[in-house]
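One structure coming up, written as structure tokens, with questions to follow.
Removed from the display is one protein chain of the complex; every other protein chain stays in position.
As written, the chain order gives the labels A and B, with residue 1 at the start of each chain.
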Amino acid sequence: MPQTRIERAFLWSITLASLFFILRQVGVEGAIFEYAPEAILFIGAGILAVIFAQTRRLDLFKNRLRGPILGWLVGIAVCVMVLVLAQKGVQDSWEFAKDYKKAWKALTPFASFAIKLFALFAVALLIVGTRDDATTPRGAIERAFGSNMSSKVAAMPMAFTAVGIFVIATLWTVYHSFTNSKLLPKSELIGFDQYQRLWDSDRWILSIKNLAIYGACSMVFSLVIGFVLAALLDQKIRLESLFRTIFLYPFALSFIVTGLVWQWILTPEFGVQHIVRSLGWESFTFDPLFNPDIVIYGILIAGLWQGTGLVMCLMLAGLRGIDQEVWKAARVDGIPAWKTYIFVVIPMMKPVFVTTLVLIASGIIKLYDLVVAQTSGGPGLASEVPAKYVYDYMFGGQNLGQGFAASTMMLVGVLIALIPFAYLEFGGRKKHG
Amino acid sequence: MADPVQFTGPHGPKPKTPFSRRNIMLYGTLIVVSLYYLVPLYVMIVTSLKGMPEIRMGNIFAPPMEITFEPWVKAWSQACTGLNCDGLSRGFWNSVQITIPSVLASIIIASVNGYALANWRFKGANVFFGILIFGAFIPYQVMIYPIVIMLREMGLYTKLGGLVIVHSIFGMPILTLLFRNYFASLPEELFKAARVDGARFWGIYFRIMLPMSMPIFVVAVILQVTGIWNDFLFGVIYAKPDSYPMTVQLNNIVNSVQGVKEYNVNMAATLLTGAVPLFIYFVSGKLFVRGVAAGAVKG
């Protein structure tokens, strides 16, 4: 149908214009971006005119798409509001407008572009809605902006967050990790210099090592402890909910609180070491937070204290999800409980283990607050972690490029860890159709 | 009737021995482990109730000989961070001002979003949703700086409003997932019945879906309040000393290098900061477990 094709052309022009607009707003330079968005919108308007030429009729009041058209007009009104609030005169007379002066100003280009866009939508629906009645299938334009409008508007924050923040921000950082940004971001590319510097840096290597030790230990210990605790609680225990409450409460606390408490408990002059010594064992030393060789284990103790409760909960839920018949069958066969756990139950809980592992892993890479609170990276640089490296270079060292490169490496690490999981999750599902 | 003599086996349930070896082992282990989990809380409380002289002499596990609330008062209203000496109260109120709007905004947006995704599927929705969920796994560090620029452009950098936006954005993936899964688990026929009855997008959301989803809203509130209250990274990046949330201020008080360390004040401050999430934890019980299980992705 030629009609469909021309409507598609209109949609494409709108999409293209918005794309160019976003690129311009993000700061991509070049003459083409200066004028392209509006120029393409103009072409879109031309296409609309062609569509209109085929019908030459307009009717707002009997229009089937009155609702959506009105919706777009409201959208225009909101944008106009933003433009008005950005006016100096208005700001002088209204406190609220003044407080967010900069925000309004920043929103101005978006609002003015959106007004043009929405106006085109409204006119397009006006034309299409007059042309088509209930007997004709919905055209491409109506499908895009006319039907299901509320849900699309409701999904806007999600779309904005997903694309506007997650994708663009990530790409921005990755791009700038190849620049020589210092105090301010620069846009000239310099190749892999930042990465070379990063991997030459002892501090970064140490951070990676620390994270690897912490990560490996934390995965193994939380899984083992979490599972054992869950298995203990699964023995039809009295006061089960009391024990569960006790094991899980640290998870409600922030890493800062956790780190500070354990810093206090592990202080040599007052804490565990002091107490054991005062019991008579004079040569006892336990000062993980002051010994560069074992400081990461000091952090691990606190991390496990905070996190194992959650693992226990997930495992317990997994155990409860297992068919009770399995236990009866094992008892009939005379298999001891521990064997049933290891050879029957754990294999059955594979999905739970996978989810838990992903949760633990995604938490590990973000390790930051705990270190800051407990040791501030010390003694010396002994307990540095990548997230802290990033923060220090971005906001302390005035060396943005290093921060960007380090954070990009973190992203790469996550991707590498995520791929097998995604494969398990989605590759496995495909087989079932 | 059977001959009574034939009943030679045991009658009734097997007698239980509360102190069987198995039970002693089981409860013994559980109690020892519980102690490991409880000791930090105990130490925090005990330390915060002692005076400094007693702390210097004694041992951190000993109960206070003389209970004093001085450290609590000091932590709340006098402890110093840098030049500010008005205690943690400033951070507390900042946290309140950050948490409440962030929780409201993120839950409203995410619930509508999840509802649209679960019931009003449209082309392209799942692409955005996929990106959003993938975004939950991207380390925040990769996105931090561009957001600094964005907030600066909008004049919200280091303002509470900026932090509210940041929390709303980063809360979105997990909350949207939570709500989408919940709404998808409701029977689809209910949604269809409402459409036949002439309800539209918002009508169905407010009249049918909302009244049915109170538990999941409570879970979301728990998840967000504890998550946002406990946040440190965003606070330290997107706020300044005036607008620091409680966690950041706490860290600055305890880890400040100047002055004599007042351990009792530090522990009181730590307890104060942990009090809000702990309160929520103890009040909400099972729902908290559901919340953390869903929200653990956030790390």
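Going forward, contacts are C-beta pairs under 8 Å (C-beta built on N, C-alpha and C of every residue); 3 or more make two chains touch, one makes a residue touch a chain.
Convention: contacts and distances are computed from a predicted model.
Look at the chain that isn't drawn here: its UniProt entry, checked against "FAD-dependent oxidoreductase", "Sulfate adenylyltransferase subunit 2", "ABC transporter ATP-binding protein" or "Cytochrome P450", names it "ABC transporter ATP-binding protein". Checked against the full complex, the candidates B:A194, B:I253 or B:V276 give a single residue touching the omitted chain, namely B:A194. Looking at B:R22, B:R207, B:K240 or B:K286, the residue that reaches the missing chain in the full complex is B:R207.
Not every partner is drawn; the one left out touches subunit B at residues 187, 189-190, 192-199, 203, 207-208, 211-212.
Here is the rule we use: only the chains that are shown with their structure count from here on.
Distance between chain centres (mean CA atoms), subunit A to subunit B: 17 Å. Put simply, subunit B touches subunit A in their complex at residues 26-27, 29-30, 33-34, 36-41, 43-44, 47, 55, 59-61, 109, 112-113, 115-117, 119-120, 122-123, 125, 128-129, 131-132, 134-135, 137-147, 149, 153-156, 161, 169, 172-173, 176, 200-202, 226, 229-233, 236-237, 247-248, 250-251, 254-255, 263, 266-267, 270, 273-274, 277-278, 280-282, 285, 288-289, 292-293, 296-297, 299.
Considering their complex, residues 100-103, 105-107, 143, 148, 150-152, 154-155, 157-159, 161-163, 165-170, 172-174, 176, 185, 229, 232-233, 235, 237, 241, 243-258, 260-265, 270-271, 274-275, 278, 305, 309-310, 313-314, 317, 358-359, 362-366, 368-369, 372-373, 376, 386-387, 390-391, 394-395, 400, 403-404, 406-408, 410-411, 414, 418 of subunit A touch subunit B.
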